[in-house]
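Heads up, one of the protein chains got dropped from this complex, but the rest are sitting where they should.
To keep things simple, chains are lettered A, B, C and D as they appear, and every chain counts its residues starting from 1.
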Amino acid sequence: MNISKTPVLSVDQLTVRRGQQLALQAVSFSLEAGTDVAIIGPNGAGKSTLVQSILGIVSREQGTVQLLGQPLSTKKALPAAVRHQVAYLPQNFLVDRRLPLTVTELVALGWDKLGIQLPWAKAKARKLAVQQALARVEASHLGRKFISELSGGETKRILLAYCLVRSRQLLILDEAPAGLDVRSEADFYQLLYELKAEQGWTILQVSHDLDMVRKHCDRVICLNRRLMCQGVPETALAPENLTATYGPEFVRYRHNRHAC
Amino acid sequence: MNISKTPVLSVDQLTVRRGQQLALQAVSFSLEAGTDVAIIGPNGAGKSTLVQSILGIVSREQGTVQLLGQPLSTKKALPAAVRHQVAYLPQNFLVDRRLPLTVTELVALGWDKLGIQLPWAKAKARKLAVQQALARVEASHLGRKFISELSGGETKRILLAYCLVRSRQLLILDEAPAGLDVRSEADFYQLLYELKAEQGWTILQVSHDLDMVRKHCDRVICLNRRLMCQGVPETALAPENLTATYGPEFVRYRHNRHAC
Amino acid sequence: MQDLSTALNLFTYPFMQRALIGGVLTGLTGGILGSFTVVRQLSFFSDALGHSALLGISLGVVFGLNPSLVVLPFALLFAVGVTYLIEKTDIWTDALLNIVYSSSLAISIIVLSLEGTYQTGINNLLFGDILGVLPGDLLISGLLLLLSSLFVGLTLRTQVLLTLNEDLAIARGIHVFAHRIAFMMLLSLVVATAISSLGVLLVGAFVVIPACAARLFSRNFSSYLILSAVLGAASAAAGIFFSALFNLPTGPSIVIAQLSLFLLATGKKQWLDS
Amino acid sequence: MQDLSTALNLFTYPFMQRALIGGVLTGLTGGILGSFTVVRQLSFFSDALGHSALLGISLGVVFGLNPSLVVLPFALLFAVGVTYLIEKTDIWTDALLNIVYSSSLAISIIVLSLEGTYQTGINNLLFGDILGVLPGDLLISGLLLLLSSLFVGLTLRTQVLLTLNEDLAIARGIHVFAHRIAFMMLLSLVVATAISSLGVLLVGAFVVIPACAARLFSRNFSSYLILSAVLGAASAAAGIFFSALFNLPTGPSIVIAQLSLFLLATGKKQWLDS
Partner (left out) sequence: TSEPAPSSTATDTTDATTSDDSLQVVTTFLPITYFTEAVAGDRATVTQLLPLNVDPHDYQAKPNDVQRLADADVLVENGLELESFLDSLIDNAANAELVVIDSSEGIPVLPTEEGAHDHASEEASDKTSDKASDEASHDHDSHDHDSHDDHDDHDSHEHDSHEHSEASHDHDHGIHDPHLWLDPQKAIQQVENIRDGLIAADPEGETIYTANAADYIADLEALDTKIREQLAPYAGKAFVTYHDFAEHFAHSYGLEVEYLVDIPEGSPTPTDVQRVVDTVKASNLQVLLTEPSQQGDAFGAIASDLDVYVSVFDSMESTGNQNPQPEDYISTLSKNSDNLARAFGEPPE
């Protein structure tokens, strides 16, 4: 590991309670800048809980989180210094279907620095950035629709545009490609690659698609309430690690899938 | 085609409007009993609209639908004869997070024949069926949780249990495996196979996973607002059909994914 | 505070016994219907209906109809109208109830000012007189409890599925609009009948507060429903007893009993959560 | 109907001019805040606050405080309390408002029934008197409009994101609870101040109806917000004019104007949908 660089994100001994049970127990890891890290694990493993507790959406029982060198508290909002440096794409995006918000307006919200400002501040730059972001996820034709009028995959794309409408240091994606069609999925991984390689973003993504993880990610974190293993895909996705994470019968399933 | 058997579902010249545009134009197809049919197509192609308009959730502009020999009207509710013969798993499952409904109670709703009956009618048979269904999707441990306390993948499993807690003739799944972990996904396809082969259910599923469709489904319907093609996987998933459905650059993507 | 025996002695009077029975019956009915009402965001239905009923009555007066004959048909019409508007406009349910509420008030004021008829105080319907419950009222309360229990009991699954997710309900062959209307009509019947003896305030509270308290206590839907009814009945009894013990107006005492219960549930939840 | 010149002549009286200006100012403020209020399911906030304010006043009287000094601090406290309860109990917002509403009414009746307090009418706050607007009230309305425009204008993005999805807002470093409280305090300030001259009914209608009508007309959020304010002002002006023309009470006339607008919007939507 590179000791001289501060990690983009470092999580230390994170323990989170959801309802009666502990959803996460003493999870520690850190992200190096410019890497694409996948979190994998079975359903209910606490993957979403992990990213939500990093961002303060779910409160932590124990442990500390540092983002871009700033310690985060769940009591307080994200510090101003990191606020615009991180984007989050949630797994479930629940909105009131009656809210009259258009796609353009949603994406523009991603661009805004949410301080005190005039509503028409920097309208031009904003409009341009929104157009570009929509084009990038092939959703320019959706701009004037209400967000409640989108199909599942369209919603995912719009959220992606919301995340990348402004340049960030950390992109946190919770099952972003689920619901995308085959072609958009490929575009999506291509996009992540560009963001990482060309713009130096760090990416933390929750994924169930082990093939893609193996092919695209730099590091993998295997989670099942505890941290089961982490490392480069070759080692982390080795059968014994996967068996530890997903349970004993796992290898058979993998075999099944790949019998093509 | 087998002319002597009435098809489980037949859709004729279905046209559906969503907002200003036509989401579906003159779509016709029919399902033979005991087959597993996939609907594929890009995001916004109208796949969800198709299944919703079959069930009367979205109203039809033109066209007719026959389910198990009964014509369906969007003005009226499903006729009593087919009501319990069809199960539907929606792509988005929006619930009020404050509703105090447990997983067991949700799945039990799938079992009930929703007529006039005492609340404790057939409690035993019901309980047993619910337990079996939950075990079948490996969710027995979730029984007493509120449905608002589930992870994304857990919600999908519970909905699946809701669908198969009672025997049906037609199972309509809208992106059911999205969000399931690798192992559960394999279980899911195994389950569908058993339902079809051993219990004779007919399955209509919306899917983005062309590999799985190729491997598991008997027929494929390619949709992009119109019906682009239909047939057995070998022909329907041929490059020229996929290009017609997903757009010209499609083949490159497929290639990318399979470069493993 | 009066001493206990004085308070208990009050319960030897038939009017107190009737108030107690009436309160318990309405508490049960309110709890049963309330558990669905609250989830469907219809908490202000009673208030909206109460104020619209005033309009109904004034229009009735204008056309020379007997007010008490106007109320029930009006309530049923109201239920249909509101359900229809909710369905068609796709506006937030509570906002729509608010619109109906303000508009009926406004229209009744105007109608009254035009006709110069006696102003049936706007608040006439706000406070009923639970001590003035008549034996006949008890019969009606009993009937409504029976009706509500039968309706909710026999269509329980349908109601739950409908409340859970409309798409799933349609896919199961439930006629959503018909069921919505049926529920709203039942609710409006109960509210309209109870308003005359209990007042809008008390009816509204009976429908909303026990259900919310039950929500905080319960870990599944069946217990939510049952607890809601039980808490409704218990808080009515407790409120009437306090009213006798501390010599306070009865209706408001019941509301206070319900509120205490709700705050207790909130406290318990806070305590469990931490 | 009076003839037009008689009606127009009324506008030469200063009280009519003030009513017109006051109505338009409050219409604008109500529309601006209302567009968020309605989406956040706070439609009954004004009614709940109005009835609680009565409790505040009676308690103030019990402790020997000047009612008009009690109202504003009480309204702010109310905002904090309600926001806190919504946050902590996780109960439906409208149900919670209903609980607050019934309970404050019940408590005030009880407080009033205890001796030694001076009777203030429950309904005093329901109908204000837009014709009794003082020049000083206009100044206050103007200030509140300015304050609301500044607050909503300068934090518009934050408000929208917060209303859209709480998780996204937190992930963007928005202090959700603080922003909720700030909004609620502003709303309660506006409502509490306007109640004394306009009455609960009118304030509630100003907040809810124009926003709902605007929702049915608009195809994006900005137009929703602006239209809501414009419709608020326009319906106030129209209502006052009708009131002069047909010699009707002013407050209810404004509500009727708003209602007509809403029904028009509903009709237009129906017509477009088919």
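Just so it is clear, a contact is a pair of C-beta atoms (placed from the backbone, for glycine too) under 8 Å apart; a residue touches a chain by one contact, two chains touch by 3 or more.
Being a predicted model, the structure only gives us computed values, none of them experimental.
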Contact set (omitted chain vs shown chains) is C, D
Among D:Leu49, D:Val133, D:Leu156 or D:Ala214, choose the residue that contacts the chain missing from this document, as touch is defined above. D:Val133
Of C:Ser46, C:Thr163 or C:Thr250, which one is in contact with the hidden chain? C:Thr250
If I consider the whole complex, including the chain that's not displayed, which of C:Leu42, C:Ile109 or C:Ala211 touches that chain? C:Ile109
Residue list for chain D contacting the dropped chain reads 2, 10, 13-16, 18-19, 109, 112-127, 129, 131-135, 196, 240, 243-244, 247-252
Contact set of chain C toward the excluded chain (per top definition): 1-3, 6, 10, 13-16, 19, 61, 64, 67, 109, 113, 115-124, 126-127, 129, 131-132, 240, 243-244, 246-252
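What we mean here is this: only the chains that are shown with their structure count from here on.
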Greatest centre-to-centre gap (Cα means) from chain C is with chain A
Of all residues in chain D, the ones touching two or more other chains: 39, 91-92, 215
Specify, in ascending order, the residues of chain B that touch 2 or more different other chains. 94, 98
Classify the chain contact graph as line, ring, star, complete or other. complete
Once bound in the complex, which stretches of chain B touch chain D? 98
Chain B to chain C touching residues, read off their complex: 52, 55-57, 76-80, 82-83, 86-88, 90, 93-96, 98-102, 104-106, 109, 112, 114, 116-119, 144, 146, 172
Per the touch rule above, chain C residues touching chain D in the complex are 38-39, 41, 43-44, 47, 85, 88-89, 91-99, 101-103, 105-107, 109-110, 113-114, 121-123, 126-127, 201, 204-205, 208-209, 211-212, 215-216, 248-249, 251-253, 255-256, 259, 262, 266, 269-270
